[in-house]
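Omission of a single protein chain aside, the complex is shown with its protein chains in their original locations.
Let's look at subunit A:
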């Protein structure tokens, strides 16, 4: 038995180590601010707390675009298109999840968590397909 190598993990979830690190940094900052909000030390809206994640998403989009352009320049347009498509679906699902969470906490309280987690189920389906494609 062995753990997944970093390269295998990155190939599976379609993020580079830099992108993973960026997501982790955003999670660190967000969780710190969320803990302060939940303890009542600060009182911003959930939308402003999730702004950290939205900035990270914007940077991830930028990275994905750069990778797409560079791959096209070296003549690997098919690989670039497939990678861009996966990244687009993943980022869209992550963005939708955060939007739904913000809506649930700030305004639309009647949303159930099963509905809020719908984009997460989509990501799970994508990950299952990608796992089966791995050799």
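By our rule, contacts are C-beta pairs under 8 Å (C-beta built on N, C-alpha and C of every residue); 3 or more make two chains touch, one makes a residue touch a chain; residues count from 1.
Methods note: contacts and distances are computed from a predicted model.
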From "Transmembrane protein 60", "D-2-hydroxyglutarate dehydrogenase, mitochondrial", "Ubiquitin-like 1-activating enzyme E1A" or "GPI ethanolamine phosphate transferase 2", the hidden chain's UniProt protein name: "Transmembrane protein 60"
Which residue of A:36, A:72 or A:96 touches the chain not shown here: A:36
Residue of A:63, A:89 or A:117 touching the missing chain in the full complex: A:117
Residues of subunit A (touch criterion as defined above) contacting the omitted chain: 1-4, 6, 8, 12, 17, 20-21, 24-25, 27-28, 31-32, 34-36, 38-39, 112-114, 117, 120-121, 124, 127-128, 131-132, 134-135
